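Partial view: only certain chains, each at its native spot in the assembly.
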Amino acid sequence: MAPILDIKNLYKSYGATEILKDINVAIEPGDFLVLVGPSGCGKSTLLNCIAGLEPITGGAVHINGKNMTDVSPKDRDIAMVFQSYALYPTMSVAKNITFGMKVRGVDAATQAAKLAEVAAQLQIEPLLNRRPGQLSGGQRQRVAMGRALVRDPALFLFDEPLSNLDAKLRVEMRTEIKKLHHNLGASMVYVTHDQIEAMTLATKIVVMKGGVIQQIGTPAEIYNTPANLFVADFMGSPAMNLIPASVRRDGAFHRIEIQRDSAEPLVLADQRPLNLPDNVIMGLRPEDIAEAGFRAGAEVQEANCLIDMVEPAGADTYVVSQLGGKQVTARLHAETSARAGQAMNLAFDLAKVSYFAPETGERLN
Amino acid sequence: MTDATIQTARSPRKTSSRTGRIVLRTLLYVFLIAFALFYLMPLFVMLTTSLKSLDEIRTGSLIALPRDITFEAWKTAWSGACSGIRCEGLRPYLLNSLMIAIPGVALSTLFGAMNGYVFAQWKFRGANLLFSLLLFGCFIPFQVVLLPMARVLGILNMAGTIPGLIFVHTVYGLGFTTLFFRNYYVTIPMELVRAAKIDGAGFFRIFWSIFLPLSLPIIVVTVIWQFTQIWNDFLFGVSFSQAGTQPVTVALNNIVNSTTGVKEYNVDMAAAILAALPTLLVYVVAGKYFIRGLTAGSVKG
Amino acid sequence: MTKWLERQVPKMVLAPTFAAILLFVYGFIGWTAWVSLTKSKLMPRYEIEGFQQYTKLFDTPRWDTAMNNLFIFGALFIVISMVLGLLLAIFLDQKIRTEGVIRTIYLYPMALSMIVTGTAWKWILNPGLGVQAMVQGWGFETFTFDWLINPDYAIYTIVLAGVWQSSGFVMALFLAGLRSVDGEIIKAAQVDGIPTPRIYTAIIIPSMAPIFLSAFIVLSHLAIKSFDLVIALTGGGPGYATDLPATYMYAMAFSRGNIGQAASSAMIMMAVVFAIVVPYLYSELRAKHD
Amino acid sequence: EPKAEVLHWWTSGSEAKSVAVLQEEFAERGGTWTDMPVAGGGGDAAMTALRARVLSGNAPTAVQLKGPAIQEWYEEGVLADISDVAEEQGWADVLPDQLAAHMKCDGEWCAAPVNVHRVNWLWGNAEILEQNGIEMPTTWEEFNAAADKLKAAGITPLAHGGQSWQDATVFETVVLAQGADFYQSALVDLDPEALSSDTMVKVFDEMRTLRGYVDDNFSGRDWNLATAMVMNGEAAFQIMGDWAKGEFLAAGKEPGKDFLCAATPGHGYLYNVDSFAMFDVSGDEDKVEGQNILAELIVGPSFQETFNLNKGSIPVRNDVSLDKFDSCAIKSSEDMQADAADGSLLPSYAHGMALRGEAAGAITDVVTAHFNSDMSSEDAVKMLSEAVANVM
């Protein structure tokens, strides 16, 4: 099957500043592609280029097998939902949703039918006569979605559609989008800088930084085997612990030595067949450091660490310890007995460790 | 015990700060009212004068309160005062002014809105330069343009006509109206245009269906500004009109400014207030939205 | 092709305005520049004669007075209108109960044409009729307020009436500005223990810089174009003590029948405008690039 | 059907009534009159409008114009020739030569005169003068003496207003008192010698003296408020053209009884002739016809009588009966004839009859600057010669 969206060697500059550099991405029908990256990295710009809202400087955009590089937005067979929702403030919800059809000259009966269908799907029937100003954030979000849905497009584009909602609503709407994707089987490109959103929604994630793609992969790939330090640090919350360590080869395995202020260095042994340089950055996620006894596995090693701080967070408790000059966070059970200022045994799951070169930041294993 | 001492220690300070606040508040009101009186003073003089008889004005102090109130002057100003050989008061000229001001305001507002829309949301290369050229145009002294404009109006066959006056006012109002609308529209997120583009709407459709309905506050500001400018204009009115198309300011001037005739100050003043009524009305009715409209964006750079 | 057309729409919308401005502003400025080099009298003539009109202009004491007056009037008018406008705006912002009424009172002078208001002002300022007579009538025999008839002070009466007419509008601008300052900043300052006057002087006013700029532009536009005000109030007198470039130009062009001279004075006036407006535009447009 | 669009600045009630007479007569002849009044600044605004109208190729048919301005407009080539009417009506026979000269451009008739205003009138409050035992003065010395006396009695001797044309009006009467020849060479011929002469210094000295007789509040005062001062007994004299009579009459005062009129000290007659110039509308037959009828009517005896009765001035024609006119008007007419004979009938510079706008303006600038400051007479004379040299 031809890719539904195929971006080839796309470049984009504003005047002299290059915003996007050699972007190559393709997605299959039904894919849910999430673009993540820090603020200003060019996510919105890329989305606008796909939509045809910004002319591109080089490369090509194919949608549904057709070269759309020079086609105007309305003919690209796309729909887009914006961060601010961009609802037409003076029109009622119903008119907001049907405006596009009206412009395209769809007859009134079809408009009404489509409107009814979408309104039912999104459960916004009671709101149809209100103005956007009279809606709550979540309701606005749904209306914006409705405006996209009535188009039946080949491709949906979302630019941070949830970032204006509060945490609670965000979680709810996330679930709804997921369901929608599931039900429609539509293809979507979705921008966010919230990595939880990225992880839960995506079938494919693109991590960007400064207009350059850092890694493309499934959520699990991105999460478990980040391609470089930037991706490792960026994805996951709390962030992956990135601990400077020195390596000593010891026969078949590596001894990983981590300096500590107060006590002798922490030494862990990695028995996987690797080839590491003398200095590495060791990456280990909080959930891979557990309370001793609560994690089992061939590669789990325990060590006694001084706990600096305890942060209960309802479902879990996070504890922080100073290792290799960094604050290392571990995720423990909510009922843990950890106390700030006391030492305790932590279990490190070395099977999950990522290693990075300190100079280039590239992944080593 | 401690509680009590704290209470007594605190209470005098409390009351002193409270009386202090009352004194301050009173001073504030006194100041505001004093200035209100300052602003009202000329209007007061005009009103009292308009209610006096001419005899009283000749013999009494110009600024004193009227001894006998008479509305004769108002009647004369409305329908009897002479401006040339027609002694029909201001009435017919008010109509001229309305016929100039209403389309003039409407056109310059519409063009200003369109221009502002382009400058704010459809930037292209050189738009900034164009905008500054336009802004600079606000500052050209009108005396300068009088003669060449007369020539142009002659060529366009609009000399002495109301359309000609509308045209002139529209042209020289464009600078400010564009400025107002542009500064307002830049505060509207770009995404609105983008959403509409994806919906398939074009330039005019977006303007008409989305931006125009949003523009009420700034339309109020622009209308107030332009209406005041056009209504009170004398120079263009006198230069580009002919018999039958003269606006009210010219009539007012004719009533007030005769060189060698007898001066009827009471009629002058009544006429002046009558001539200003439409603008005053606009201010009173729309004044509230004026501040709101300004707050909504037109004053922010 | 249609796509090309589509892209040109914004430019086409601007085109009529642009054409109008090009002709009716810049074309006319060019025309004036041309005429200023001729010996046009009653009606414009187009034979270029050189710069004599400018030489003559700078030799005329009346023009000196007019330029001096422009600077005195302009500076005072702008400064006083701004200070007063700001003060009134601040005071009106103190949750005044009758704000609507007072605001309208402050604003209404903009609505009146000076043609007649000038007469009222003339009476008020006339020592024998107006304020001076009134105050003396209350028993303060030594009170004098005779600026109107004093050639050295008459220009200040123009300032007074100008301020009367425009300060309300400036007040509205500043009031709008005050209303758009983030309320949390004021709360923060209150908690920080900063007295209310200090909050205004140190925090709010400095943050309203763009509004000062807007007010400045509107006021200088009014100052430069002030014409009705002078004609109605003093007619340029006593003598020509209150002449401004605009009235000078008008007198030359229309009562003296010396259009060449009027054109040269217009050009000088426009040079002054240019010197004021261009820096503003520059800062305005540069700010947009941030 | 004859048509006329008439641009004028006679807009106040009494003036308008006078013009309305003309309109009625015009209508009787089947014409359509379109009125285009523009008041303000002694015709400045009207001139502004006129220029715009001419430039736009839409000139009015007839325009209130006077003095050398007629010739100036003629030089721009926009005036019509009405010699046919003038000759047919025999204007040359009924108009005094000197006044007729103003109506001719290059030997052709191009304007029709309406009236003659005398400018150099001295108005006095009869009651006050009687109380203080003062006669209407005939020399400036007498005037000064009378003024000193009045001043001592706590009466403002001279009512004066605060516009530059009023200063100029007083100034020209003082110049006239130095003799008709001096007036002619100084203010008509702009003879540099006369302008810088000692006599001119004397004129400015007298102006300074007069300034002392004016109350402090004159600045910005309208002329009619000054007249009101005389009427109300606040001031004794006013120097003003005969339109001031209209104010007296409107207030129900009687000449000779309540107020007195006399020529200003010295000998001579300064006239201000209102006239209509006809603009070139040759493309339009109706308008040309209207122009001709209008010209004929304006100079016609019936209009001359009615108009001037209303306006306070006197007819230009010397064959109109003055029976219905008041004593001041009759005196004006008599003086005119007498002074025309001895060469002291002179055009008023202050009212734009003697000089073109630029020169007149330059002189007025100096006069008003001197009057409104404490400039010395010598400096004023120096400034005057420079200003006049500058515009020559």
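Per-chain numbering from 1; labels A, B, C and D assigned in written order.
Definition applied: a residue touches a chain if its C-beta (ideal position, glycine included) is under 8 Å from a C-beta of that chain, and two chains touch if they have at least 3 such contacts.
Here the structure is a predicted model, which is why all the values come from computation and not from measurement.
If you count every protein chain in this structure file, you get A x2, B x1, C x1, D x1.
The definition used in the following text is that only the chains that are shown with their structure count from here on.
Think of each touching pair as a link: the shortest run of links from chain B to chain C has 1 of them. When you average the Cα atoms of each chain and compare centres, the chain farthest from chain C turns out to be A.
Of all chain pairs in this entry, the one linked by the most C-beta contacts is B-C. Chain B and chain D have Cα centroids separated by 39 Å. Averaged C-alpha coordinates give centres for chain A and chain C that are 56 Å from one another. Within chain D, contacts with two or more other chains are made by residues 41-42, 45, 48, 51, 55.
The residues of chain C that reach two or more other chains are 6, 44, 129, 250, 253, listed in rising order. Here chain B touches chain D in the complex through residues 55, 58-59, 81-87, 146-147, 149-151, 153-154, 159-160, 235, 238-244, 246, 250, 253-264, going by the rule given at the top. Listed in rising order, the residues of chain C touching chain B in the complex are 6, 9-11, 13-14, 16-18, 20-21, 23-29, 31-32, 44, 88, 91-92, 94, 96, 100, 102-113, 115-117, 119-121, 123-124, 129-130, 133-134, 164, 168, 172-173, 175-177, 179-180, 210-211, 213-214, 221, 224-225, 227-228, 246, 249-250, 253, 259, 262-263, 266, 269-270, 273-274, 277-278, 281, 284-285, 287-288. Listed in rising order, the residues of chain D touching chain B in the complex are 5, 8-17, 19-20, 23, 33-43, 45, 48-49, 51-53, 55-58, 60, 222, 224-225, 228, 231-232, 241, 243, 246-247, 250-251.
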